[in-house]
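Below you'll find the structure I mean.
One protein chain is absent from this view; the other protein chains keep their places.
A and B label the chains in the order they appear, each numbered from 1.
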Amino acid sequence: MADRASLSVRGLVIAPGASPMTQTIAPGEIVGLAGLDGHGQERFLKVLAGLERPAGGEVTVEAPTGARAITNFRKAVAGGIAYLPRDRRTTGIFPTQSVLDNFAVSTLSRDMRFGLLSFAARRQRYESYRDRLSIIAPRPDAPITTLSGGNQQKVLLARALALEPAILLLNDPTRGVDVATRHVLYDVFRGLAADGMALVILSSEIEEILLLCHRVLVFREQQVAAEITGDAMKSDTVIAAMFGRAA
Amino acid sequence: MSRNWFQSTNARVAGAFAVAVALHVLGTLLIPGYSQPFAIRALLVIASLLAVASIGQTLVVILGGIDLSIPFIIGFANVVAAQLYGDGWNFVFVCAAVVALAILIGALNGLISRGLDIHPLIVTLGTGMIVQGAVLLWTGGFPSGSAPAAVSAFVSIGGSVGPLPVPGLVPCVAVLTLLVALVLARTPYGRRLYALGSNPGAAPLALIDPVRMWTVTYAASAFFAAAAGVLLLGFTGSAYGDVGQPYLFQTIAAVVVGGAALVGGRGSYFGTIAGVLVLTEINTLLIGLGFRPSTVQAALGLVIVLLVSLYGRERHVSATI
Partner (left out) sequence: MSGLRRMAARWRGAGFAAVLLAILIAVNLLLNPARFHPAAWGALIGLAAPLIGAAVASAPVILAGRGGIDISVGPLMGFVNAMVIQVLFLRLGMSSPLFIVPAALLIGAIVGAANGFLATIVRIQPIVATLGTYLILTGMTLTILPAPIGPAPGWLKAMAGPWSALPLALIFLFWWLVRQTPYYDQLMAVGSDDRAAYTAGVPVTKVRFIAYVMTGILAACAGLMLTALIGSADPNIGPSYTLIAIAAVALGGVSLAGGRGGLAGAAIGAVDIFLLQSVLTAFNVSTYVLQIAYGAILVVAVIMTALQERLSGRKG
């Protein structure tokens, strides 16, 4: 794993007119993003990943080696951020390509030996993630579309982890994933946090956030309506914040 | 089971090679002298020329594009190389100039198509027409000049290299085939090419820069088209602006007969080579049987449709939901 780093958000405005937010997401922390669809939590996550430009403020990765401003996706990745997209089919998998290809596509340079890609190196890298995420793929050189949705998602997570990020941004990672796989993923996320990774998880399921996260940011009308931690993390508190009511 | 087998890429390539071999056996049975050394040499040289011209089409088709400017670039390289060489230029400089211009045109094709999201069919057709017009204007429609003897010997049907009874072109294309296959399978460029063609929406998140990939790939396509144009100059002996025209549909046909899908993400250069052999065999066979070129053309159309309906079918819309 790369060095630990924290994600720092200063005066960030994600939509004109919304109030600015300031947050620090520390190594080892799991932060949940909740809110009704379209209230800014997804936009916030994409701004963190450098995929969308904010209306104001800045996002920086603060590592022991120095701070780095995140203004686009490439800078985000170079700064140690990995992003797992929401829609597997349109922005995740490469359907004609094998499981191995799908796993390695973001990190091709790590398999280079004597100027060419080494399939042995690639396979070795894949196998370590396969064991860690318990990916069930009978033949890693078969097209990724032969896998179940949950296993496709695990391959995409392996692709993101292969970047060895310090900060992992997950956009609804358990959408369309079976219950057994969900619990595997939860364990993986907890393990990563325990190793010092900072995780930001957007989820449409409140239970999932309450189960996993140390703190939750509830979005309403393009700004953080509530920040809930500790004993206050209960589903009625979160739902009340989502709908803009006092709990 | 058999359906799955037909759908795997390797099976398509093997199938296309089998068709080529079957056609050759048929030709040998039907036409005396079909497998004579000279006939085979001619077949290999013609196939090699098409193979060079089809490299670029293979790459852009894997990317999910198409390149209609190939025949025009071939004609451009053919005429300009002859003209400049005739004007007394050193042939190395001639090639450098032709290749540099071709790469520039190709890069523009890719840049405009991807950068502005315009269908490459229209962009490459437009640039192709501009290039053809410019060449005609420059030569006044009557190109002159010829290729240096070395180029002619390199592609001559009667030529030989060392112990091999074929001209230098044939082994060079064989090596080139391995190189292209190696680049596609074992370099980051090759893997990104397939990924981008497979799902353009997911590519940027996998750190693939679509505009850059398209620019580079169309530049490569133009480079190989220019190379084919110079080789054709050696083959025919004199410059001819329309020399590339048959290659417009032949390169596309070779790529699809070889099992690539025009929607991107699939295909291989071995497949294209198989397609090239099938097309060359059909052509030679039918002309050898005494059919007129018009009939040969019609038969070619029929064979393309038959082969592609055998293994190049798309999925029904209900299967894509």
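One rule holds for everything that comes next: contacts are C-beta pairs under 8 Å (C-beta built on N, C-alpha and C of every residue); 3 or more make two chains touch, one makes a residue touch a chain.
Since we're looking at a predicted model, the values are computed, not measured.
Trainee: Please identify which of the visible chains the hidden chain touches across the whole complex.
Mentor: When the full complex is considered, the omitted chain touches B.
Trainee: Give the residue, chosen from B:122, B:164, B:179 or B:211, that touches the chain omitted from the document.
Mentor: Candidates B:122, B:164, B:179 or B:211; residue touching the omitted chain: B:122.
Trainee: Under the stated touch rule, tell me which residues of subunit B contact the chain that is not displayed.
Mentor: Its contact residues with the unshown chain are 66, 68, 112, 116-119, 121-123, 125-134, 136-137, 141, 249, 252-253, 256, 261-263, 292-302, 304-305, 308-309, 312-318, 320-321.
One rule holds in what follows: only the chains that are shown with their structure count from here on.
Trainee: How many angstrom lie between the CA centroids of subunit A and subunit B, rounded to a whole number?
Mentor: Spacing between the chain centres: roughly 43 Å.
Trainee: Can you check the complex and tell me which residues of subunit A touch subunit B?
Mentor: Touching subunit B: residues 73-74, 77, 83, 85, 90-97, 101, 104-106, 108-109, 112, 116-117, 159 of subunit A.
Trainee: In the complex of these two chains, what residues of subunit B are touching subunit A?
Mentor: 182, 185-188, 191-192, 194-195, 197-199, 201-202, 204-208, 265-266
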